[in-house]
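For this view, one protein chain was removed and the others were kept in their places.
Letters are used for the chains, namely A and B, taken in the order the chains are written, and counting of residues starts over at 1 for each.
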Amino acid sequence: MIRRTFPILGVLTAVLLSYGLYEALIGAPTEQSMGDVQRIFYYHAPSAWTAFLLFGINFVASVVYLIQRSIKADIIALVTAEVGVVFCTVVLVTGPIWARPVWGIWWTWDIRLTSTLVLWLIYVSYLILRRFSSSGQTPLMAAVIAIFGALDVPLVYFSIRFFRTQHPQPVIGGEGSIDPKMLQVALINWAGFLCFACLVCWSRYRLELLQREVEETEALEALLDSRKAQ
Amino acid sequence: MNHVSHAAATPIIVIHDLVKQFGRFAALRGVSAEFVSGRLYAIVGENGAGKTTLLRSLAGLTRPTRGTISMLGTTDLRSVCRQVGYMAHPSLLYDEMAGMENLRYFARLYGIQDDERCAATITAVGLDPALTRPVGQYSQGMRQRMSLARAMIHDPRILLLDEPFSNVDAHSARQMTHLLKQLRDAGKTIFVVTHQASQLEHAADEFVQMEAGLITRRTRELMMAETP
Partner (left out) sequence: MSAITNVARASLSKDLRLEWRSKDAINSMLFFALLVVVIFSFSFDPTAEESRRIAGGLVWVAFLFAAVVALNQTWARELRNQVLDAYRVSPAPANALFLAKAFGNFIFVIVLETFMTPLFIVFYNLRALGPAYQLLIVSALGTWALVVNGTFFAAMSLRTRSREIMLPLLLFPISIPALLATVEATTAILTGDFSAKFWIVLLAAYNVVFTTACLLLFDTVLNAE
């Protein structure tokens, strides 16, 4: 069953992503004021949605880890943070590319852009912590930091929202009336991205699980060997 | 081999299949043992045999990978921590403070605010409570005794001592052995991890030999030939 789901998901991802690409570049209508550059929206926004969802899963998995101390929850937290950071990076790269021709500036302290940047910083520090902490304590430390990061999100959001109203800046487009066709294309791309994220997380999950099993087996063998040696 | 039997007394500590894994290294590999109250146990063995890990597990400082420790009838070691005194290889004292200041602070961790009791404990280990020198300037022997005073400030029923005789001069070591015997006779259960097993030759009730993460032998007499 599982063995078959994986290729099916792979094919589904490929189909959705190629259909999404076609729709984004050709199918969707050209935006009136921004022109073709607006088409980056179909990759920018779905990446952001995917990243936020993955960070949400990371938080839930971290809480579950703290309560149950289950290795699986820890691995889920790890892979969702990794993949989430990748999608978040896509958001942060496509944002300025879009902003430059539209507003004439690369970066603006817009609430969504800034919140995403802070989120990216928090989860990069999460991944660095995982790399640097001594092996036995990594899951616990990481889970704690993930919870601190999640608690920070609403505070970041409110502070930046008020910060912006203090210093008025151009607002990112997308508000107001959006063409239903545009929304549809964005949603197709989002579906594609979600499948893709699932695919990557899944592979990464299996890899990490195998890696830890190998380590455990090696430890067990060392234990048995030393017993035999006596 | 003169094995010891515990048929009569009920055990105060029961260890069952204790495993402690540090990454790929197993410090304890399935230790099971029972220890009865009011005895002085000497835990001997080579470096890396798992002696310190066993002691730290009993103190509740190390969470076992597998297996259980039941102490005074409970597996929740935190709930009986008032009954356990722990002396580690490092002194667990603040070098910048005098002996009495150190003890007064650690006593407060147990909810004890009684200067006389602190002074009495310091006197009991053979030191002068009026000494104002910071502990960092003590000799190794004095520091070890001060460390023992810290471990027993709350009058615990079980004492866990890790290498109390290391770098201690012969005279101090004799004094400490004498003190441990007194404590044992007063009904305390004492575990002493040591390299210098001969130090306890006529004091310990039982020698617990550890090898490669397992208890391999328990004897009443120290077997000198096999513990070089």
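Quick note on the criterion: a residue touches a chain if its C-beta (ideal position, glycine included) is under 8 Å from a C-beta of that chain, and two chains touch if they have at least 3 such contacts.
Remember, predicted model here, so these are calculated numbers, not experimental data.
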item: Selected residue (touches chain absent from view) among B:Leu54, B:Ala88, B:Ala173 or B:Ala212; value: B:Ala88
item: Touch criterion as defined above, residue of B:Arg29, B:Arg150 or B:Arg184 at the omitted chain; value: B:Arg150
item: Touch with the omitted chain, as defined above, among A:Phe6, A:Trp106 or A:Phe162; value: A:Phe162
item: Sole residue of B:Ala59, B:Cys118 or B:Leu214 that reaches the chain not shown, by the stated touch rule; value: B:Ala59
item: Contact footprint on subunit A, counting only the chain that is left out; value: 66, 118, 121-122, 124-125, 128-129, 132-134, 136-137, 140-141, 144-145, 147-149, 151-152, 155-156, 158-160, 162-163, 166
item: Touch list for subunit B against the chain that is not drawn; value: 59-63, 81-82, 84, 86, 88, 90-97, 105-106, 108-111, 150
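FYI, only the chains that are shown with their structure count from here on.
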item: Whole-Å separation of chain centres (CA-atom averages), subunit A against subunit B; value: 51
item: Residue ranges of subunit A touching subunit B (in the complex, touch as defined); value: 135-136, 215, 218-219, 222-223, 226-227, 230
item: Partner subunit A, residues of subunit B touching it in the complex; value: 21-26, 29, 211-213
